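The complex appears here without one of its protein chains, the remainder shown in place.
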Amino acid sequence: MSAPVPLTTDPGRVASATPPAPGRSRRLSDRGLAVAFTSPALLLLLAMSVFPLLWALYLSFTDYSATRGGAAHFVGFGNYTAILTSAQVHQRALTTLIYVVGAVTLQTVLGFAIAYLISRRTHGRGLLTTLFLVPMMLSPVVVGLFWRFMLDAQFGVINSMLGSLGLGQVEWLTRQRTALVSLIVVDTWQWTPFIMLIALAGLTAVPKYLYEAASIDRASEWFRFRTITLPLVWPLLLIAVLFRAIEAFRLFDLVYILTSGGPGVSTETLSFHVYKVAFLGFNTGTASAYGILMVLVVIVLTQLYLRYLNKLKEG
Amino acid sequence: MAVSVDEAVSAGPARGRPPAARRPGGRGRSVLEVALLTVLAVVMLFPVLWMIETSIKENRDVYAIPAEFFGFTVTMDHFKDVFVAPDGGRSALSVAFLNSVLVAGASTVLATVLGVPAAWAYSRFALKAKKDQLFFILSTRFMPPVVVVIPIFLMYRQVGLIDSKLGLILIYAAYNVPFTIWMMKGFVDEVPAEYEDAAMLDGYTRLQAFRKFTLPLLVPGIAATAVFALIFSWNEFVFAIFLTSSDSVRTAPPAIAGLIGGTTVDWGLVAAASVVFALPVLVFAYLVRRHLVAGVTLGAVRR
Partner (left out) sequence: MLLVATTLTACGGGGDDGTKASAPKAPATIPELTKDPLTLSFIWFDWPPAHALEDFANAEYKKERPNATIKVNTVPNANWHDAMFTQFAARKTDFDIAILDSQHIGEAVTNGNILDLTDFVKNNIDVNAYNPYLLAAYGQFPQAETGKRDENASLYGLPLLGDTWTMIYRKDLIGDKPPQTWDEMISVAEKCQADHPGVSGLAFHQANGSDAAAVTYNTVNGVYGGNLWDAKTRKIEGVLNDAAGQEAMDVLVNKMKPLTAKGSGNWFIDEVNAAVAQGKACIAFNWIAASGGLLDPKESTLGTTREQILDKLGFATLPSQKTNLVPLGGMGMHVSAYSPTANQAEALNFMKWFERADIQKKWAAAGGVPSRTDALESPEFLNAGPFNQVYTDSVPRMRDMWNVPEYARLVDIENTNVNAALNGAKKPKDALDDIAKEQQAVLDSSSRKGGGGL
């Protein structure tokens, strides 16, 4: 790694006593060092992220199929218009939208509430935080399998408990509405801790003197919350929300395991649909165009994310 | 910047919270808040407890209606089944766990080796279009895996990396490098550049200064970053299921997912495998609890 860097240009210790000359050569070596240090990482990203994406971009204008062989023919924007005008895609987009909005809203409200409650405790905050964080660390596979087991209408523990309370069985995973709700609930269970963690970081960072000043003024609790706490936590919370929105938009694993898109296709997200196009029909050209469109959405979201980050860092 | 995450997470005494709870009339509210927190904690933790309970139940009790919370026969058979095949040899699951260790470990090392020097360079030097480079690096991390896997599949097919551990290691490293750079840049920023400058006045080259003075200070940060990379690779499912198929390569997440969809579902085994699989992650997460906020936001939020 250090090979291309001219390490030995500096004549010796004595020279360091006279700044100008070595400073010059040092700057030169700095650039070499910077290139040597950043390029391996950039090369890996070019090879594993940029190049595949460009390839997908190329394929998205063709009718290429990964299994059926034969040369790829250019079809112009055919794949794109087919996707954008497909009622099937619109349905998945709507499902994804409901899911993203539902899950992220729920997580934000719950996560912030928990963080607020924890931040008001004086004892056991560390233990509480640690316990609340457990779901977030689990693999989506484990989370999906386990909730599927718990939500089973016949043998699941959730319905069993509802039964003990004298309530009827709920078909969690096999009715159109409840299946999407279940998906949102499970995602919320796993990711509420994420919002909580970040909100907590914001809440504990609110300087003490602000509250003290407010309590001298005998300001009401709600007033203090609205004028001191919220404005300070808001930017952080917004970042957490954007981050979750990007992640939720990409959701695949949970659908794959929990409902496999059912009942019918009512919980199929865009990611799940891309998978079917790509690996059931091996319509690689269409799947590539579909993927590129999803990437565009992600890029827009990411830009928003980064813009807020910047604002936060400057502010 | 003065407040670290540690304070949010540490169990230490209260640091500067408003003494709201001590006001008259605050007691009732305080009790209510504690009760609410308790309920929320129970709800959040119940699935985990249920998973642990299921892993030590006999299969007949697993399906019992109404569900049995206490008083079932405890068995460790499921945990044995995770590691030992019915014929006494190594189970496919245990092979998958080993594969996971190898793939997650190697990809983390690779991402760290590539990412840490890059982070240092981005922190210390004025590079051309630095901001754009950094933003570009971060945005690669947000690509939907299900989309990326299509061209990656075609590419791997050309170079023979389908169904190989190396293929998984490379793609996981590519997902972890952006994270490592962003996370580590924050840590490097916190080490004053003056240390290096001073060392260079003593005659060290820039590289030597980095190695001798900055790097040792970065070790805790590197460890935390690596642990997060490890957790990502350990839990990853999408690439694993589409890029691997044989028992000798498959990692644990697809192997665990494969436990359902046979002819009978052994939920006890699923639960035991999940517990075994989740344990290292929880231990690791506990070790890096001071850096959790930075870790989960790709190093973006650090206070």
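The first chain written gets the first letter, and so on, giving A and B; residue counts start at 1 in each chain.
One rule holds for everything that comes next: contacts are C-beta pairs under 8 Å (C-beta built on N, C-alpha and C of every residue); 3 or more make two chains touch, one makes a residue touch a chain.
Nothing here was measured: the structure is a model prediction, and the numbers come from that model.
Peer 1: Of the chains you can see, which ones touch the chain that is left out?
Peer 2: Contacts of the unshown chain, counting the full complex: A, B.
Peer 1: Which one touches the absent chain: B:84, B:127, B:215 or B:260?
Peer 2: B:260
Peer 1: Have a look at A:68, A:123, A:208 or A:311 and name the one touching the chain we're not showing.
Peer 2: Considering the complete complex, A:68 is the one touching the chain left out.
Peer 1: Which of A:50, A:94 or A:109 touches the chain that is not shown?
Peer 2: Of all options in A:50, A:94 or A:109, contact with the hidden chain holds for A:50.
Peer 1: By the contact criterion defined above, which parts of chain A meet the unshown chain? Give residue numbers in ascending order.
Peer 2: 46, 50-51, 54-55, 58-59, 62-73, 75, 78-79, 82-83, 86, 88-89, 152-155, 159, 169-176, 256, 259-266, 276-277, 279-287
Peer 1: Of the residues in chain B, which ones touch the absent chain?
Peer 2: Interface residues of chain B facing the absent chain: 59-60, 63, 92, 153-158, 160, 162-163, 241-242, 245-247, 254, 257-258, 260-265.
By definition in this document, only the chains that are shown with their structure count from here on.
Peer 1: Using CA atom averages as chain centres, what separation in Å is found between chain A and chain B?
Peer 2: Distance between chain centres, rounded to whole Å: 14 Å.
Peer 1: State the interface residues of chain B toward chain A in the complex, per the touch definition above.
Peer 2: Those residues of chain B that touch chain A are 3, 5, 7-18, 20-21, 33-34, 36-37, 40-41, 44-45, 47-48, 50-51, 54, 62-63, 65-67, 114-115, 117-118, 120-122, 124-125, 127, 133, 135, 137-140, 142-155, 157, 170-171, 173-174, 177-178, 181, 200-203, 205-207, 231, 234-235, 237-238, 242, 253-254, 256-257, 259-260, 267, 270-271, 274, 277-278, 281-282, 285-286, 289, 292-293, 296-297, 300-301, 303.
Peer 1: In the complex, go through chain A and note every residue touching chain B.
Peer 2: Contact set of chain A toward chain B: 1-2, 5, 7, 10, 12-13, 16, 26, 29-31, 33-34, 36-38, 40-42, 44-45, 47-53, 55-56, 59, 66, 110, 113-114, 117-142, 144-150, 154-155, 157, 160-161, 163-164, 189, 192-194, 197-198, 200-201, 203-205, 207-208, 211-212, 215, 221, 236, 239-240, 243, 246, 249-250, 252-253, 256-257, 271-272, 274-275, 278-279, 284, 287-288, 290-292, 294-295, 298-299, 301-302, 306, 309, 312.
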